[in-house]
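With one protein chain removed, the remaining protein chains of the complex are shown where they sit.
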Amino acid sequence: MDNRNKILYAGLFIVGLIAPAVVYPIFLMKALCFALFASAFNLLLGFTGLLSFGHAMFLGTAGYITGHTVKVMGFPTELGILAGVLASTVLGYLVGSLAIRRQGIYFAMITLAFSQMLYFIYLQAPFTGGEDGLQGIPRQTFLGIVNLEDDTAMYYFTYGVVVLGFWLIYRTIHSPFGQVLKAIRENEPRALSLGYDVDKYKLLAFVISCALSGLAGSTKALVFKFETLTDVHWAMSGEVVLMTLLGGLGTILGPTVGAFIVITLQNQLSHLEGWVTVITGVIFVICVLAFRRGVVGEIAALLKKA
Amino acid sequence: MKRKLISALVAGAFALAPVAMAQQKPAAGKISDGVVKIGVLTDMSGLYSDLGGQGSVVAAQMAVDDFGKTVLGAKVEVVSADHQNNAETGANRAREWFDRQQVDMITDVLNSGVGIATGKIAAEKKKLIMNVGAASTRLTNEDCNPNTIHYAYDTYALANGTGKAIVKQGGDTWFFLTADYAFGHSLESDTGNVVKANGGKVVGQVRHPLNAADFSSFLLQAQTSKAKIVGLANAGGDTINSIKAANEFGITKNQSLAGLLVFITDVHSLGLNTAQGMLLTDGFYWDMDDQNRKWSKRFFDKMKKMPSMIHAGVYSATMNYLKAIKAAGTDDAAAVVAQMKKMDVSDFFLRNGKLREDNRMIHDMYLMQVKKQSESKYPWDYYTLKATIPAAEAFQPLAASRCPQFKK
Partner (left out) sequence: MTEIFGIPLQAFLSQLLLGLVNGSFYAMLSLGLAVIFGLLNVVNFAHGTFYMLGAFGAWLTLQYLGLNYWFALVISPLAVGIVGIIIEKTMLRWLYKLDHLYGLLLTFGLALILEGMFRQQFGVSGQQYQVPDALRGATNLGFMILPNYRAWVVVASLVVCFSTWYVIERTKLGAYLRAGTENAALTQAFGVNVPRMVTLTYAFGVALAAFAGVLASPIIQINPLMGSNIIIVVFAVVVIGGMGSILGSILTGLGLGVIEGLTKVFYPEASSTVVFVIMAIVLLVRPAGLFGKEK
């Protein structure tokens, strides 16, 4: 990592540390979890070229499993999160193995369909609480010492988790494995002809993305202390696509920027209720037609010209 | 590289953009934050919007205006929001209201799932929920907490009223069509218990999603069961659509429908020709006596429709809340609840009303029957009073409570 990048990331890190002093911690935590979710999604879409339209199922599954293990089975927080991540990883492997069999658009539709199937299963399964959701998830403590019920303590815990997740994504992208992924995104037949087992790479990228999405979901469930069907609904899958697209596909910080923008918008416009859907749709359309590089992508292009 | 630096600044700016969201510390003193804010959390646009919705906001504001708009020197404000029948949306709104908007009490609520979720948040933040609209008995049993008052009615009262009356009339085999969430499950289970306790049998049930688009396949299952009574454990738009579909499929020729939660607004939607003869349990009827008529006319002038039990309940809850604050000298939730348990809460809505130790507000309930079109003499003249169920009988006895605090 060159010096300028080091300064950049250090600066961001510090901003994150002091942010809860000025901004409502619950809002920040929500944005951070979604930033991780979007970044994990970007690993798949921006860097491997696979559009999953059902990524919500990994967010929600991890959230439900964590919630259940912590609330009903009495797991400590760390194990609960681990359980959630494990669940979404396994689910990712199962869904990925089936979905990888088809390309492009079909891949997207298959992931969407599986996500919907899981939605209906969770709707009926007693352990999720169906429409009522899984309520009253305790945060307990971190390593038995730090009481996470306090919002500020929870913030720093969340921050740590999310930074860890980012670091993992960063390392994945800047590794030989990540290079092959980019090759697959650019030109899959050529990567195949060079001897790479493209399907294995795609599946591995998929599973990593699912695991980190699960991490975001598990943490979010603990932040809000409940988990509902909203997290497995296809609208949530669409939202993460929007965050990534808006922020900048294939950029490192893009999804984070996109997540913060979307969460802020939803927050500020919440009194408009129904119009939020319309505005989300308009942003989608504008991004696809005229703003495909996203915020970070456009800024980067501007700076290149300068 | 420069571009990374700039993007970092942009990202940082977005993170700090909502600077206006600084947390306020509550002012020391009798009234927290110097203002009494009442939040009406309801369904503004969905299948329950007629039962609560804008009418609840109007009712709350009427109470504030009638009380005098200030209490103990502090202003009283009413805010409102739409929870869209989504537990997460409702819970997040409640959390934000309590944390950042200085809301002291949330009322209406209307959806049992939202009620359970917001109740937990209120307990955590030590604020108050006066839950008028939600029905599930879980609110005073499995999910009880000292910061939720279950105000107007619950599924036990409905089961005890309508369920018992129908079984006594000869409807002893039941099939339930249940809305698949807390409210539906509660209503189905409480009514099932009443049916069995009175010598009847439950032969089957089917769950339908909230706000289902098409009831045909569910009703076919009801028809197959051959039960005498098809119990509709749902409400609002779902009940209306179930009844309409049942008529379409000719189910009503051989079986009777039991609307377990029916509001006057539903009857208005269905029309007397479809709804006539239906038995229902209600907590309020606008035309019952002069006191009700007087208040209801004021409501009608604002909303152009007669108030439901929920609208009247929200008015009563808001009024009693303000009275309790005045008498207790503070708006601290625990003190207000204690005060309400001591004081006489009876008004036009709460006849023989009393707030029990388990936060269940008890009051008289009424068994009504929908009039025939020929019997109705003027608009909204829909009900005949069949029986008054006294407060002590209408609700689940304290001895049977499943709330951990009161369980024997």
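For reference, chains read A and B in written order, and residue numbers begin at 1 within each chain.
Keep this in mind: a residue touches a chain if its C-beta (ideal position, glycine included) is under 8 Å from a C-beta of that chain, and two chains touch if they have at least 3 such contacts.
Given the structure is predicted, the values throughout are model-derived calculations rather than measurements.
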Practice problem: Among B:S32, B:S56, B:T118 or B:N241, choose the residue that contacts the chain missing from this document, as touch is defined above. | Solution: B:N241
Quiz item: Of B:S49, B:Q255 or B:N320, which sits in contact with the chain we cannot see?
Solution: B:S49
Exercise. Could you tell which one of A:T48, A:T89, A:Q116 or A:T172 touches the chain left off the display?
Key: A:Q116
Practice problem: May I ask which residue of A:L245, A:I263 or A:A300 touches the chain that does not appear here? | Solution: A:L245
Self-check item: Given A:L98, A:L194 or A:L302, the one touching the chain that is not displayed
Solution: A:L98
Quiz prompt | Where the missing chain touches chain A, by residue | solution = 51, 53, 98-99, 101-102, 104-106, 108-110, 112-114, 116-117, 120-121, 123-124, 234, 238, 241, 245, 274-285, 287-289, 292
Practice problem: State which residues belonging to chain B touch the missing partner chain. | Solution: 45-47, 49, 84, 206, 211, 213-214, 216-217, 220-221, 223-224, 237, 241, 244, 248-250
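We adopt the following convention: only the chains that are shown with their structure count from here on.
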Quiz item: Where on chain B is chain A touching in the complex?
Solution: 1-8, 10-12, 14-19, 21-23, 44-45, 81-82, 84, 86-89, 91-93, 95-96, 99-100, 112-113, 116-117, 120, 143, 180-182, 207, 209-210
Exercise. Can you check the complex and tell me which residues of chain A touch chain B?
Key: 2, 4-5, 7-9, 11-12, 15-16, 19, 22-24, 26-28, 31, 123-124, 130-133, 135-136, 224-226, 228, 230, 251, 253, 256-257, 260-261, 264, 267-268, 270-271, 273-274, 295-296, 299-300, 302-304
